[in-house]
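Removed: one protein chain of the complex. Kept in place: all other protein chains.
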Amino acid sequence: MTFEPLGRSLSDFTVELDVYSGPYEWLLALILKDELEIFEVPLRELVESYLLVRRPGAANGLERDTDFAGSAAALILLKSRTLSPAIDADTEGIEDEPLSAEELAERLTEYLKIRRVAEHLKDRLALNAGHYVSAHTIAPRQGSLRISPDRVSLAARQAFSRLIEPPVRHLGPITVTLQQLAGIIRTAIAGGPISYESLTSDMDRMNRAVAFAAALSLAQEGSLTLTQAEPLGPLTLEPSR
Amino acid sequence: MRDQDQRPRPAHLVEAVLLVSARLIGSSDLRSATGLSDQELESALAGLRERYAPETSGIVLREVAGGHLLSTNPACSAAVERFRREARPAPLSGAAHEVLACALYLGPLTRGAVSRVRGVNSEAVIRSLIERNLLVEVGADHDAPGSPALLGVTDEFLAATGASSRKDFPPVNSLVTQEELDRVHERLASSGTDPPDAGSEPS
Partner (left out) sequence: MRDQDQRPRPAHLVEAVLLVSARLIGSSDLRSATGLSDQELESALAGLRERYAPETSGIVLREVAGGHLLSTNPACSAAVERFRREARPAPLSGAAHEVLACALYLGPLTRGAVSRVRGVNSEAVIRSLIERNLLVEVGADHDAPGSPALLGVTDEFLAATGASSRKDFPPVNSLVTQEELDRVHERLASSGTDPPDAGSEPS
């Protein structure tokens, strides 16, 4: 899936969604890089916010409309595709049959249920967070641990045959996880607002990208607010409320 | 300081054993360590439940995933985190919650099945959940080509959700209303998709 180049006619179009606030162009990039789940993006709200800033009389009005319609259509196609079966690595090449309305309904119903369960789990995990266990443990006797050699072989097979995607060699090794960066960001904003630039000044490209994704996910869960006074201007992270 | 002449009370024995474990202890392990009978253990635990209730103590007795465990009261977590100078682990992503939901309600199931239900490749999320010990490979689907691994939730997951067992979750139909389900069908009907024809079902 690729988007037609926008010709930057929409470079000043910014969106305010629950999951993301910032330049529309960045939103597209994040979706393409799988850093934002297309499921999380309310397309209707996206269209509505475009209609609010639409400038039919402007010199490039038609170009803007066309660019937006083109990219929005691609988003709709992408979102609908994600509802159809994911192509398994092993079953690649098997013809992807179109879903009937009934199958689609069934699939959506099942997904909706999983979505609700996920919300329930989220609440439950939050309610049960913050339990720390005793530090007064005694070590079991030395030598009582048994490790199965077969499990070690199996682990070698798993670790050595894993296809690691996406290839990020050109970006350098990933040294931090999204969770760790989220932790770093939480600590950094504890003292007040901080700019994305200074937060990431000594990070490499990969970590900056991950930091951005981490900031988005923290913003989504309400732990911080992202503000950007002007399109493509400096981005500020601050604690919510 | 020792009153060896006086046998310690059952609840004290259980309490002492619970202090030295950072992992859940099952009832049978508690019995064999303390030498208590079923009934003695049950009444000792009943007393400890009260002594270590969230309303009355900074240490709470948790009974989750079929085991018993002392841990700090979440109401005191800020002090604990300050003492240990570490932030609380970041909460899981929405995608991770969905994958866990699949494993809990539809599992054990394969990676492919998770991806099919969610409609997106879930490999990376699954790997991070395995890394966090919330998901585990519990076997293999020998009917499928390549016998892909089957995934299920772990006891750590149950403990993290405060569940006493896998049964300790509401039925899915209580979480989603018929109205919501009807809306899905309605929307699809009004979008004028192709007439239905039989095909494979989501597994």
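Which chain is which? They are A and B, in the order written, and residues in each are numbered from 1.
Definition applied: contacts are C-beta pairs under 8 Å (C-beta built on N, C-alpha and C of every residue); 3 or more make two chains touch, one makes a residue touch a chain.
Keep in mind that this is a model prediction, so the values were computed, not measured.
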Absent-chain contact - pick from A:Leu17, A:Leu32 or A:Ala126: A:Ala126
Where the missing chain touches chain B, by residue: 1-4, 6, 8-9, 11-17, 19-21, 23, 25, 29, 32-35, 57-59, 70-77, 79-80, 82-84, 127-128, 130-131, 133, 136-137
Absent-chain interface as seen on chain A, which is shown: 126-127, 129-130, 132-149, 151-164, 169, 173-177, 180
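The rule we apply is simple: only the chains that are shown with their structure count from here on.
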Separation of chain A from chain B, taking each centre as the mean of its C-alpha atoms, in whole Å: 25
